[in-house]
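Read through the structure below, which is laid out as structure tokens, and then see the notes.
Here the complex is missing one protein chain, while the rest keep their positions.
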Amino acid sequence: MMGKLYLQESLSDMSAEFLQFLFSGVTLGATYALVGLGFSIIYNASHVINFAQGEFVMMGGMGTVFFLGLGLPMPVAILAAIALTTLFGFGLERFAIAPARGASVVTLIIITIGASIVMRGLVQVVWGKEFHAIPAFSGDEPITIAGATILPQSLWVLGVTVLLVLALRFFFEKTIMGKAIIATSLNRDAALLMGINVRFVLFISFGLSAALGAAAGILVAPITLTNFEAGIMLGLKGFCAAILGGLGNGMGAVAGGMIVGIAEAMGAGYLISEYKDAIAFVLILLVLFFKPSGLFGKTGTERV
Amino acid sequence: MDKLKSPRTGGLLILMAIIAVLPAFLDNAFQVEIAILIFFNAIVCIGLNLLIGYAGQISLGHGAFVGLGAYGSAILTAHQGWDPLLSMVAAATFTGVLCFVIARPILKLKGHYLAMATLGMGIIISIVINTEDQLTGGPDGMYVDGLSFMTSQIHWYWLIGAVLVFSVWASLNLIHSPIGRALRAVHGSEVAAEVVGVDTTQYKVLIFVVSGVFASVVGSLGVYYSNFVTPDIAGFFHSIELVVMVVFGGMASTFGAVVGAAILTILPQVLTFLHDFEHLVFGLILMLTMIFLPKGLVPTLADLFKKGDKS
Partner (left out) sequence: MSLLKVDNLSIVFGGVKAIDDLSFTIEPGKIHSIIGPNGAGKTTLFNLITGVYTPTTGTVLYENEGVTGFKSYELAARGMSRTFQNLQIFFNMTAIENVMVGAHLHLNRGFFASFFGLPTIKEGDRHCRETCLELLDFVGLRHYADTDTDSMPYGALKRLEIARALASKPKILLLDEPAAGLNPAESREIDEVIKKVAERGITVVLVEHDMKMVMEISDHILVLDYGRKLTEGTAQEVRNNPDVIAAYLGG
């Protein structure tokens, strides 16, 4: 009798524990998905891997901290931070990527690495090196579900991610601009011939990608804190998500982000928490060894 | 006579002359230190350039191989009491074998997927070094005794200078051999290389191992020189820094790798007077150089002077 009760209790403990890890996994995963989507959008339009994507994320968080500090109300501060980051995205395309058209892929990668150093340097100079917190959007009171707890902010992360993904789908499938971006990614020359302003498409893609990154940064900042280096790991794991889903495949990047986030939370919870940050990379290596173009990628060749 | 005029021999002689006379212009230990640091970075970049510049295979994880050399040597010397030189050889062998094992699956990948895989591999190795603190001292790093016969800094200058000259010489030899042509053919067109008998996989693996061993040896020598090592050496930023040096100096140019290593080692030192603005300005210089000289410094200059030969 006692034994049976004990077993039941430990079973529900186990499922609560699992649920707990799952909650933190999907929260992480949603963030990685947004970052990965940012990689995909820029890659599709320009075939550039933007190593400054993580810095867009960081700038969203740090920007919000700054505008809140000016006494602006939260929604205004958030919009201002997204606008500021989007400007950086536009600037990156106009002043760094566009002038280097025709350079090799490695050169373009290094230009974006330079941009990431500049953005980190700038934030460090203007806003300092300290860690900052953004207040959670609707309180810090954890919600209990089946023995596991979830922060209201996690629900914000998930909800906004779903909305953004749906909005992006609508944008790419139903709007002229979205279709132009898709056309450019499929065949740049043909797009040009069809009268699509390819330069403008690239410009918009960088801005869109920056805005997405900023949104991700703002959403997680209340959970993880933020400082000028906060974008580095987020950027790398977002890159993992984009590659895992097959570069350029937007929905693939979302799935990739979720897989990376859940694997990370489960791995850290059940296996070895010291190696939490390594899990995403072990996963990506295993996948690439067996499926060289990602889980949902088209097989094809390209070279650096 | 003719040989002296070729950029290959001429460049090597100029490099030797610079290394020979440089100490006369170095005022203090700090400047000698920077010179030695340049030599170390240049040697890694020469190996990495064979992989990236010649064979066209990117690696965003080579810092990890420097780290394996450094920690391999440090652990064997400090914990196991091995002879330093033997430790260095053991670490290089280990790195070489590891490269050989992972090269096949990794180098099957192309472009950004290859970049991701090498980056991931590097980060995993650096996380292991950071985490296994019983062995490595963790984020605080670890101390190691130096080489007993290297009693002053200038000894190190000459030793590493000599290793650099040897590396440049060997790299040039390799490039100007059937192997070097096969590597460039891999870069140019893998299918075309295969139909005339070049086993492209074999050469990709070979050069991955060679560049890994170059990095490992530098890691070992570096740890004996500074008697101290931290996990940063294996980190993502060090890996990126190495690739940046290669591309900045100019891909597929051995002397470009040396020049890139020299400039990007000196630049942060020069910029320290900017204090907080250091990183910002460094990033800007990097971006502007790559935007306006996308082929890198040395090839662009070489094109300007139309000197022909691409050593």
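Should a chain be cited, it is by its letter among A and B, assigned in written order, with residues numbered from 1 in that chain.
To be clear about the criterion, a contact is a pair of C-beta atoms (placed from the backbone, for glycine too) under 8 Å apart; a residue touches a chain by one contact, two chains touch by 3 or more.
All of these numbers come straight from a predicted model, not from anything done at the bench.
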Partner chains on view for the chain not depicted: B
Options B:Lys110, B:His187 or B:Lys204, residue touching the unrepresented chain: B:His187
Residue among B:Leu159, B:Ile179 or B:Leu286 touching the omitted chain: B:Ile179
Chain B residues touching the omitted chain (full complex): 169-170, 172-174, 176-182, 184-185, 187-189, 191-200, 206, 252, 308
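Going forward, only the chains that are shown with their structure count from here on.
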Of chain A, residues touching chain B in the complex: 43, 49, 96, 99-100, 102-107, 109-111, 113-122, 124-125, 232, 236, 239-240, 243, 247, 274-275, 277-278, 280-282, 284-285, 288-289, 292-294, 301-304
Partner chain A, residues of chain B touching it in the complex: 52, 56-58, 105, 108-117, 119-121, 123-124, 127-128, 131, 236, 240, 243-244, 247-248, 251, 276-284, 286-287, 290-292, 294-295
